[in-house]
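As you look at this complex, bear in mind that one protein chain is not there, while each of the others sits in place.
Moving on, here comes subunit A:
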Amino acid sequence: MSFWEYVGTRHAQLLTDTYQHASAVFQCMVLATLLGVFIAVMTYRSEWAGNLATTSTATILTIPSLALIGLLIPIVGLGVPPTVIALTLYGLLPVVRNAIVGLRGVDPDLVDAANGIGMSRAARLFRVELPLAWPPILTGIRVATQMLMGIAAIAAFASGPGLGNEIFRGIASLGSANSLNQVLSGTLGIAVLALLFDAAYVLIGRLTISRGIRA
């Protein structure tokens, strides 16, 4: 069976896997963004806390993904929970680091101006600092998403959702008729998804970054 014949006969399964892969990455990215920006907002003002946040999220990234998922299985069981936890943790670093850099990079004169015209702390954060730090944060999210696309494939190891299942099935039945097709379809699916997500981020950037600060 050729690759295209394989895709033709299994398209229902492939589409489900692709959708689940995309959905898992998207949801974990939303979580990682919220958490990462929150961590950055809490720590950027202090040299010490900010560095701690960057270093610890960087440390998480050094743990091999297979090992992390393996370690999570005895704690949270199989399926969705270990996938979500692992992906969210991996997605944190680029978001936290870029958000801290972005927030620290806001011109001190503008912070002074914001305070001086009577903005409260929250208003200053949401109306001045975060909008100005948004371009680097979005870049962080973009980098993290690309990374999660690949890491999400490993989630199949813990019976997680996504295109990883296709790849693992292929590897498990190495030598059989469809094993190569399975691995190939999983891998190509992930690559296509990554490109689509990237295109989406370009669009989001256009829509959410103020014309006044767009490069």
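What we mean here is this: a contact is a pair of C-beta atoms (placed from the backbone, for glycine too) under 8 Å apart; a residue touches a chain by one contact, two chains touch by 3 or more; residues count from 1.
By definition in this document, contacts and distances are computed from a predicted model.
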Name the chain not shown, per its UniProt record: "ABC transporter ATP-binding protein", "Chemotaxis protein CheA", "2-oxoacid:acceptor oxidoreductase subunit alpha" or "Molybdopterin synthase sulfur carrier subunit"?
"ABC transporter ATP-binding protein"
Touching the absent chain in the whole complex: find that residue among A:Ala12, A:Ile75, A:Ile117 or A:Leu174.
A:Ile117
Note that subunit A touches the chain not displayed via residues 109-110, 112-120, 123, 127-128, 131-132, 210-213
